[in-house]
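Worksheet: one structure, shown below.
Missing here: one protein chain of the complex. Every other protein chain is in place.
Letters are used for the chains, namely A, B and C, taken in the order the chains are written, and counting of residues starts over at 1 for each.
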Amino acid sequence: MDLSVTIGSLTLANPLIAASGCFGYGVEYGDVVDLASLGAVAVKGLFLTEREGHAPPRIVETPSGMLNAIGLQGIGVHRFIAQQLPALRARRATVIVNICGTTLEEYVEVARILSDADGVGALELNISCPNIKEGGITFGCSLPGTHAVVSAVRKVTRLPVIPKLTPNVTDVASFARAAEESGADAISLVNTFLAMAIDVHTRRPRLTNIVGGLSGPAIRPIAVRMVYECRRVVKIPIIGMGGIATAEDALEFMIAGANAVQVGTMNFVDPFIWPKLMDGLHAYMAAHGIVRLQDIVGTVDTTARQNSWISS
Amino acid sequence: MDLSVTIGSLTLANPLIAASGCFGYGVEYGDVVDLASLGAVAVKGLFLTEREGHAPPRIVETPSGMLNAIGLQGIGVHRFIAQQLPALRARRATVIVNICGTTLEEYVEVARILSDADGVGALELNISCPNIKEGGITFGCSLPGTHAVVSAVRKVTRLPVIPKLTPNVTDVASFARAAEESGADAISLVNTFLAMAIDVHTRRPRLTNIVGGLSGPAIRPIAVRMVYECRRVVKIPIIGMGGIATAEDALEFMIAGANAVQVGTMNFVDPFIWPKLMDGLHAYMAAHGIVRLQDIVGTVDTTARQNSWISS
Amino acid sequence: MPLDVDARVIANRRLSADYNVVAFEAPAIARAARPGQFVMIKTSRGLDPLLRRPFSIFEVLRDETGAPSGISIFNKRIGAGTSLLAQVEPGERLQVLGPLGRPFEPVDPPADAWMIAGGVGLAPFLTLAEALAVRRTRTTLFYGARRAGELYCVDLFDALGVRVVLATEDGSRGVPGRITAPLEAALGERPLGEPVKLFVCGPTPMMRACAGLARVHGRACDVSLEQVMGCGLGGCYSCVVPARRDEGHPHHTRTCIEGPVFDAQRIVWDAMQPH
Partner (left out) sequence: MPLDVDARVIANRRLSADYNVVAFEAPAIARAARPGQFVMIKTSRGLDPLLRRPFSIFEVLRDETGAPSGISIFNKRIGAGTSLLAQVEPGERLQVLGPLGRPFEPVDPPADAWMIAGGVGLAPFLTLAEALAVRRTRTTLFYGARRAGELYCVDLFDALGVRVVLATEDGSRGVPGRITAPLEAALGERPLGEPVKLFVCGPTPMMRACAGLARVHGRACDVSLEQVMGCGLGGCYSCVVPARRDEGHPHHTRTCIEGPVFDAQRIVWDAMQPH
C-alpha cells in the first residue's frame, strides 16, 4: 500500500502531520510517539526572536472544541535551529516549520534562515493566527497581503512553501487561488476560527486575550466544506485540518480534496492517536481495495442522489 | 424583575425566542411548551408559496452540532395565515415570522401580506439560509444586496424588520451596519455556518443537498464573538443565537451584546428547555442583584486583566 | 403529552456483540405508552452525541402489582449513540422523552394480525403482540434475519401465544431466504373472506416489498418507518417521507408526528431513500 504524498520537493511517507502549536517542538512527544512514523511534524509557530505569548488563561474548553490564545509563545528561529532541530533530526522526523512575522521582512528573514538549516522539510506560512494583533492575519485576510507574503518568501527559499489559510473569510477559495498564483507549493487550511467565551459571573472574557481561536471537532464540518471548495479551484496539494479525531475524519478531508491532513486538538485528547489513525487508514485501504491513498483525493461524488419526485 | 425587551414597536416579555426552523410553526409544541411564556416564537421560514424542500437525508449530526439542509420546506404564507396564525393567537404566542424570497419582489410581497394579517409581531428577514441556491443568501452575502432587501421591505411594512445575518462572511459587523443604515429595527445573528460531511465508505455527501448549515453548541463561541463585534458598531437591538443550551449561554450572548436570544438546536435535544432557561435567568438576576435584565447587555468587561509582567 | 424522564437504567441485557436490551425505570412513560410508539433517548450526559436517538418501546415493564414501572428498548449497535447504549451500566441515568408518535392500530377478531419484522425491526412488535393478545386476536410473527444468531427474543412472542415463522438468509434457522417468501405464500393461501392486517417494520426494501404484497393481495398494511429524527416532535422537518394525503399529491410528511406508523399505501416507495 502506498500512503505517500508529495508536496513540492518533499515526499511524506504518509499524510498524517502533527499540527503546528499542538505538538510543541515535536521533541516533547518523543516518548509517546515515534516521530519518524508521522508523515511530518509541524512545529509551533516561530518568529525571528523569542516571544512569551499571552498571559494565561490561554485556553478554554467549548462544546467539542477549545479556544486558544497562546499568543505564539516561542523560542525564536535561532534557538530552534540550535536546540530542537538536531533532536528532531536524531529522531528522523520530517519537519515542517510554521513561520510567523509581524512584518513582511520578518517572514522573509525567518524563511531565509531556515532554508540554510539542515533538516527542515518545508515552510508553513502562518498568515492566519487570529490571536496576535500585528502581522499574521492582516496578511491572511486580504488577497494582496496573501500574495505579497507568499511571493516574497517564495523568492528566498527552495523549500516547499505552504501558506496556511484562515477560515475567517467569506470566500476561502479565492485565497487558495491567490496562494497558488503566488507560487505556493501547497496550502494548509484551516487555522482556527475567531471566537469568544465570557464568564457570566465576572462578565469578563474567559481568555485574557479577550478573543481566541476555535479548534477541534466542533469546526470539522466547516473545515471539510472549505477544503472541498478550495479543491475545485487549485491544483496544488491541500493539507486539510480541523477537528480530525479518527481515521474516518482524515479520510473525509482527503475525499473532500486534501492530499494530507494535520491533527491538532485531538492530539491533546489522545497523544496515542497516531498509530490508531495509521491503522485506520490501512484498514480502509484494505477494505476498499485502494493501493494508492492519493487516489481518493477529491473524489467526493456529488452527482444527484435521486430524481426529484416532488416539485420543490 | 424586569426581563422585557423592546424591538421597534414590539415588546417581548422576556428575551427567550424559539429560533426559526427549530420550532415548526410553534403549534407543534403546544403540548410541551406554554407558548405564551416565551418572549416570542420565530416560525419556520416562509415563501410566498408552498415548498417541499430537499430530499432527505436532511440532517446529520456532527460533534456538538448538526448540519441541516431542510431546503425551507414550508406551507407558504397564505396557508400559514389561514391555518397556523389563528392557533398561535389562541395560545397567546408572540409571533415573529421568518420570511424568505428567491427575488427581492418575493420578500416584499410576503412582507406586505403578513403586515395585513392579525397576530404577526415582527418580520425576520432570512437573507442567510445557506441551503437554497436562489435568493436568500445571495442578498445576505453582499452589502448592496442586504441594503436592497432591507430597505425594500422597510417601505412596505410597519412591523419591526429584523434581517437575519449570515456568519459566512469576513466582517459581519459591516453587514450589521448596512442593516441598521437600511432601516432595520433589529438584527438577528447568526444563521448557520456552511458546512459539509462525507460518508467515507460511499464517498458521497451525507446530505442529499451536498452542503448544509452547522448549528448547535459547536458554533457558540464564534457566534458570541460576532455578536460582540456587531454590538460595537450598531445601536439597534441584536437578537443573538448559536448553540444556546443553558441560561448561562443565553446570558453570555447578552453580556456580549445581544438584547434577546433565540434557541434552536437545543430545543430539539430538550423540548422542556424553556422553563429551565427562564428559571436560570431569574436565578442569575437574583444572585447578582439585577432588576432589569437589559442592563447587562453589552457589558462585557474587556479591560486588561493584569499588567504585562514579561516582555512579549 | 410526552414526558421527559431522567430515567435510571435498571438492567442492560447483552444479547450479542451487536444487540442488547436496556431497561429503564420510567413509570409515567410506561403508563402512557401505546404499541408502536417510540421514545427519544439522550445517549450521553454531555453535548456529544448531541441529538437524542429514537427507539421503539420494546417492553412495558411492570412491578409486582402489575403496574407499569418502566420500559425497555431493543438496541442494535450501529454508531456512536447506540454504542453508548450498548455499554450503559445499571445505576446510570439517561433522559428518556416519550411516548411519541402515532401508534399501531391493532385489529380485533375475526381479523388476524400478521407482524413482519426484519432484523432490529422486531422492536415495536412485542408491545403490539401484547395488545393483540389482550384482544385475543390471532397473531403471527414473520421474523427474518441474516442468520440464526441474529434472531432474538422469540421466546417472548411464544409466551404470548404468537405463532412464529422464522427465516434466515443463510438458512441456518427457519425458512431459508427472505421473510417475504413465507409471507407471500401465506397471503396466497389465505381466503379473501378471512381478514388479516399486516404490520411491518424492517429495512426499507423489505417494507416496500411487503407493501406491494399487501396491495396485490388487498390487505390492510401498516408500516413503521425509521427515518433520521432530529427532534421527534415535528420541530425540525428532518424526518420526512413522501406520503400522500387522502389519495392526493404526495408531500414531504413528518414521520415523527404523522408516523412512525403509516398506512403502507400512502408512501411513495419509488421516492423513499434506501437505508
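What we mean here is this: a contact is a pair of C-beta atoms (placed from the backbone, for glycine too) under 8 Å apart; a residue touches a chain by one contact, two chains touch by 3 or more.
Source: prediction; values computed, not measured.
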Ask   = What are the shown chains that the omitted chain is in contact with?
value = A, B, C
Note = Contact with the hidden chain, among C:A30, C:L84, C:M229 or C:A243, goes to C:L84
Task = Could you tell which one of A:G53, A:G76 or A:G280 touches the chain left off the display?
result = A:G53
Task = Please pick, from A:Y29, A:Y228 or A:W274, the residue that touches the omitted chain in the full complex.
result = A:Y29
Task = Against the chain that's been left off, what residues of chain C make contact? List them.
result = 44-49, 80, 84, 87, 89-93
Residues in chain A touching the chain absent from view = 21-24, 28-29, 31-32, 44, 52-53, 55-61, 63-66, 68, 70, 73, 208, 216-217, 245, 265, 267-272
Query = Considering the entire assembly, which residues of chain B contact the chain that has been omitted?
reply = 63-64, 217, 305-306, 309-310
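Keep this in mind: only the chains that are shown with their structure count from here on.
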Inquiry  = Using the touch definition from the top, which residues of chain C touch two or more other chains?
reply    = 47-48, 251-252, 271, 273
Task = Going through chain B residue by residue, note those that touch at least 2 other chains and give them in order.
result = 52-53, 55, 63-65, 208, 216-217, 245
